[in-house]
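A selection of the complex's chains, in situ.
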Amino acid sequence: MANSKYEYVKAFEQPDLLIPNTWIVVRIDGRGFHKFSNKYAFEKPNDRRALDLMNAAAKAVMTELPDIVIAYGISDEYSFVFHKSCVLFERRSSKLVTTIVSTFTAYYVHLWSTFFPDMPLTPPLPSFDGRAVQYPSIQNLRDYMSWRQVDCHINNLYNTTFWALIQSGGVDAKSAEKELAGSLAADKNEILFSRFKINYNNVPEIYKKGSVVLRDYELVEPGTVSEVEEDSAKTAEQAELSKTQEEKEKKRRAKARITVQHVDIIKDEFWERRPWLLSNKPGKIPKEP
Amino acid sequence: MANSKYEYVKAFEQPDLLIPNTWIVVRIDGRGFHKFSNKYAFEKPNDRRALDLMNAAAKAVMTELPDIVIAYGISDEYSFVFHKSCVLFERRSSKLVTTIVSTFTAYYVHLWSTFFPDMPLTPPLPSFDGRAVQYPSIQNLRDYMSWRQVDCHINNLYNTTFWALIQSGGVDAKSAEKELAGSLAADKNEILFSRFKINYNNVPEIYKKGSVVLRDYELVEPGTVSEVEEDSAKTAEQAELSKTQEEKEKKRRAKARITVQHVDIIKDEFWERRPWLLSNKPGKIPKEP
Amino acid sequence: MANSKYEYVKAFEQPDLLIPNTWIVVRIDGRGFHKFSNKYAFEKPNDRRALDLMNAAAKAVMTELPDIVIAYGISDEYSFVFHKSCVLFERRSSKLVTTIVSTFTAYYVHLWSTFFPDMPLTPPLPSFDGRAVQYPSIQNLRDYMSWRQVDCHINNLYNTTFWALIQSGGVDAKSAEKELAGSLAADKNEILFSRFKINYNNVPEIYKKGSVVLRDYELVEPGTVSEVEEDSAKTAEQAELSKTQEEKEKKRRAKARITVQHVDIIKDEFWERRPWLLSNKPGKIPKEP
């Protein structure tokens, strides 16, 4: 019973290769997490357990997919960045996106009970959607990352004030929304401080800055490393020669600890001190303390 | 702190709408399941618990996504079919594929302990990749489904014989492979029967036919329903008029029980007796026995 | 001097195959033809020479590309239809579109002097852009064709009345526009008849119906041919067997005269009497009169 009669249907599968030499960002988002966060009574404006669970899942994704150079998460979303030289899965878009979405979901569900020991998951279960976007230049990539971190800041300042008005100010959601409509950052800082004695500067960094996941190498003094070349088109010969080099780098990458930090990723300093992010050459493993 | 400076990066997101009026098949596959099945000592040639887990996850996916009309699974793969009239997520490919992959993964991990109570999951966790394919005609869609079911048959007959040779025949994998190279179906049936007293016809249907997941309406006598029209281009007016009709159908669909069957989906009979699969009009809910 | 060092740039070319088994429509449009028609003083509301030139170019395109089954033109646009079974250029979108656009342009420029003998072309020269669209079903394709022909009718009735008001009614463009704003077809017919003694029914068919280009076989009595099957998935064996058959059909197609007609393509009759359009099997060559 040959299958040849039906095999023509394979021809309907269309290629979806991303362009070479572009930075690939896969962003995933929780599906219906507003409802989901209510079901499990997430604390407002931020639930530390929920964020820690997101971060734990993101770390697992980066561990299983060494091609990811950095990830950045806020609320129920996470962005994973593949270096522009990445050739994983021949850069097939569906394959890259679904692998990340599936791996992330698996760990989110699996680790749930660690972070929410008293609240067993019941259907409908949490799930995530995702998409891949290509960024041709380092500037575009950094602007993407900055965009997400600025969004984190804007949302968190709003939510912090909104929930202070409700939880401590005793107003209802509608009134809180109305009061904040059109308000500037300074206004919200003022409301927080004068009415609720909250100094926004003292809000934990994880809420203000979001979470950056990366491999932990020794930081570099700015200026000591030659700048990352925008272009690194390798000839076939060079590629051949560097096979052993690649093996070495792979090992070094595997050895690096994956950490979660809550730091500014908009300023140059973050990128200058971590040249491995843009160069894709693993840094120096820090000595054990 | 406006975000407008960075928001230009959104323009790099490219639309990925599937063409209207095509059947959408999302096929997902276990990633590295050969290794995974060894880790958890899956029984060969088929592990009933593993298949039941796949089917339970597929049922959950169909429950959460009523737009799916039928699903078909073999081994560690599952195909989910959206009707050609489906407009879920505006037919965005990434969104459709990642939602299915993520939901399936969530249930697979969540239900694991139900089917493998003695084997706790440990990292690396199981995950799935997926892709969407468009089929313009009913014939193309049916040929796709037939392709998968023929594949199920071919693989299962091979695997059944292969593992009989090893488990009961005492030969090693290499010798078994060699013996089966170039053999016809009749040869394998003969090996099974003469050497191992296995009548392939008596192998459970789930292994021979795979698993079909669908909403359970009353079967229809072939010939009593007018054939499904290939085309159902609705005018805007018709679409408007049928809003209430749609609501009714939605409720009927929600009421239908989702079942898993192990039947032939290649022959016309399967489709003729279940006209709702191709028409997308829910059938009659069967009376409780 | 090997070229291997640079050849990696070929990897940036992305495939653009259209889905199998869909009808492909390539529509081309004159670029800046409003200005162009003023430059060469096209007659309003329709310039017969300009339309005849469009039709001559379209005939040439169909002669050079036998895979085109039908074409339909109005004003400065033309739609060319490839049968859903077409495999020309492996169904590469760019290749199909650019070949049609280029061939059409070549004949338009080359034949210009035949239709406009007293007006030599000078830069900027006329040019056309184009795009390919896929239609999964016959109904979708026919609705596309109907859409264009209804557009032809709407535009022509409007333009005929608009230019009558200006040319015979002595009003300026602004006043004509204002008078026609919100008017119904009946209103325009009334204006034409009562004020300008124009019976719209007597307007030449080429203006009212546009131009259909097709290979001229004997018309068929409706009902004498079995209906066109929506699906014609051929097995590999069938495909093999029909090679000689295909050769025969190719010759018959080459022999057929390509004609331009100005007829209704919305009603079923047009398609029923010309079953070769949808079946892609060439009809009977009519006997010379």
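For reference, chains read A, B and C in written order, and residue numbers begin at 1 within each chain.
Basically, a contact is a pair of C-beta atoms (placed from the backbone, for glycine too) under 8 Å apart; a residue touches a chain by one contact, two chains touch by 3 or more.
Here the structure is a predicted model, which means the values were calculated and not measured.
**Student:** How many copies of the chain make up the whole complex, given that 3 are shown?
**Tutor:** Oligomeric count for the entire complex in this file: 4 copies.
Here is the rule we go by: only the chains that are shown with their structure count from here on.
**Student:** Report the most central chain, judged by the distance from each chain's C-alpha mean to the global C-alpha mean.
**Tutor:** Taking the mean of all protein C-alpha atoms as reference, the closest chain is B.
**Student:** What is the Cα-based rotation angle between copies chain A and chain B, on a 0 to 180° scale and rounded to a multiple of 5?
**Tutor:** 180
**Student:** Over half shared numbers or under half: where do the identical copies chain B and chain C land at their interface, same or different?
**Tutor:** Since more than half of the residue numbers are used by both chains, the interface counts as same.
**Student:** Mind checking the centre-to-centre distance between chain A and chain C? Centres are C-alpha means, answer in whole Å.
**Tutor:** 50
**Student:** How many Å are there between the centre of chain A and the centre of chain B, using C-alpha atoms for each centre?
**Tutor:** 31
**Student:** Determine the centre-to-centre distance between chain B and chain C, using the mean Cα coordinates as centres, and give it in whole Å.
**Tutor:** Computed value for the inter-centroid distance: 42 Å.
**Student:** Spell out, as numbers or ranges, the residues of chain A touching 2 or more other chains.
**Tutor:** Chain A, residues with two or more chain partners: 5, 8, 12, 14.
**Student:** In their complex, what parts of chain A are in touch with chain C?
**Tutor:** 4-5, 8, 11-12, 14-15, 17, 19-21, 233, 235-236
**Student:** Under the stated contact criterion, what part of chain A meets chain B in this complex?
**Tutor:** 1, 3, 5-10, 12-14, 16, 28, 31, 60, 63-64, 93-95, 97-99, 101-110, 121, 123-135, 140, 143-144, 146-147, 150-151, 153-154, 185
**Student:** Sort out for me which residues of chain B touch chain C in the complex.
**Tutor:** 19-22, 84, 134-140, 143, 230-231, 233
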